[in-house]
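I have a structure here, written as structure tokens, and I will follow up with some questions on it.
The complex appears here minus one protein chain, its other protein chains still in place.
Showing subunit A:
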Amino acid sequence: MDEFEQWKEQVVHWWNLGLEYLHQVPPTQLYAAAAVLAFTTFLLLLTVRLFKRAKSHTIVLTGLSGSGKTVLFYQLRDGSTHQGTVTSMEPNEGTFILHSETTKKGKIKPVHIVDIPGHSRLRPKLDEYLPKAAGIVFVVDALEFLPNCRAASEYLYDILTKGSVVKKKIPLLILCNKTDKVTAHSKEFIRRQIEKEIDKLRASRSAISDADIANEFTLGVAGEQFSFSQCYNEVTTAEASGLNGEISQLEQFIRKYVKP
């Protein structure tokens, strides 16, 4: 206890010394010093932020449940589907060099890939990852597309109108998966159908009262048929087969926004 008291006295003593010294310094000099200090911290924070943003290397895999995100995730990571998948209950996450790049020489920058479960109850999870995403991959089941068209479009609409996506203009890839089957729809067809569907959604999502579903932003140009070219961010389409490992277009997209 005594030691503590002593220690306390010592601190008070130093404090007083410091105060005295401060009183001796002219006030203008003091203000200048404070201003310089504030300015440098500000600069520091800014650079840290810019640095962080520039370094974003996160690619987010989204899409309805059963579209094949988890399969794609493991294809990207291990080049294998292992023993198959079941519905995900939690995101899969990993920072790695793509499997196809493991044979390449030289230093390659790893990618942070997140596979968000498609079950609608788990969608709030998406908001955690979107702000730091360098690119979004929206996986669509090209095989069972028509019955899921509306649900997929609604999900995509919600993503495209999120503030975090619009403000940062995060590029989005609509990836038509399961093209290994001959009955799969083409990416042009899917793109057109989704555009049509989103066009209708725009009408029902224009809020006039509290009872409406309001999105943060609206899509497209009023009075014009919606097309993805009207989006604030870049929206492209590609094809893939997670089962066969034909994922070169997906890898191209990833490497376009997360440079190796």
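Basically, a residue touches a chain if its C-beta (ideal position, glycine included) is under 8 Å from a C-beta of that chain, and two chains touch if they have at least 3 such contacts; residues count from 1.
Note that contacts and distances are computed from a predicted model.
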### Task
Would you mind picking the UniProt name of the chain not drawn here, from "NEDD8-activating enzyme E1 catalytic subunit", "Signal recognition particle receptor subunit alpha-like", "Rab proteins geranylgeranyltransferase" or "28S ribosomal protein S18c, mitochondrial"?
"Signal recognition particle receptor subunit alpha-like"
### Message
Tell me which of A:His57, A:His112 or A:Arg205 is the one touching the absent chain.
### Response
A:Arg205
#### Entry: Of A:Lys8, A:His82 or A:Lys167, the residue in touch with the unshown chain
A:His82
### Message
On subunit A, where is the contact patch with the chain that was removed from view?
### Response
65-66, 70, 74, 78, 80, 82-92, 115, 117, 119-124, 150-151, 154, 200-201, 203-205, 208-214
